[in-house]
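To start, I am sharing the structure in question, which I have written as structure tokens.
All protein chains but one are shown in place.
And then chain A:
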Amino acid sequence: MSIKNTFSFFLPDLEHKNGQAFVSDGIKAGFPSPAADFDETTVSLDNVLVKNRETTFYAKANGNSMIGAGIDNGDIMVIDRSLEPMNNKIAVCCIDGEFTVKRIKIEKDCVFLVPENKEFQPIKVTEENELIIWGIVTYVIKSV
């Protein structure tokens, strides 16, 4: 079954909770604030990091196998489950019931889950394995 993103219903987001810069000089007499014309919403990380609210999940990385890709132990990963798995994407995979984060390499007749650390071996996914690409990692948040 091939499912493409062909659906076109969008509902207005009426519950947007992100802050809005409030300019209160509206009614007072005198010279109005010149900033009032540039009344824009405040910057929100949510809007940048979360493209699809319903399918976005967060997870903490536990281990060092992906440090080459910038995912260090303890980093928080933003995962979007609605994105299609593609070659070279970093994905949260579920192999035989266990979660792991790896880069997907699709070869002609098989799939590899490739770590980004020389000390770890790529996992070759064979027919005996059960692989679910759970979601695609879109951002990594780290504390410095």
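Criterion: a residue touches a chain if its C-beta (ideal position, glycine included) is under 8 Å from a C-beta of that chain, and two chains touch if they have at least 3 such contacts; residues count from 1.
Quick note on the criterion: contacts and distances are computed from a predicted model.
A.B. asks: Not counting the visible chains, the remaining one has a UniProt entry; which protein name from "Y-family DNA polymerase", "Metal-dependent peptidase", "(Fe-S)-binding protein" or "Hydrogenase expression/formation protein HypE" does it give?
C.D. replies: "Y-family DNA polymerase"
A.B. asks: Going by the touch rule given at the top, which residues of chain A touch the chain that is not shown?
C.D. replies: 1, 3, 7, 9-11, 53-55, 57-66, 71, 73, 76-77, 81-82, 92, 94, 97-101, 115, 120, 132, 134
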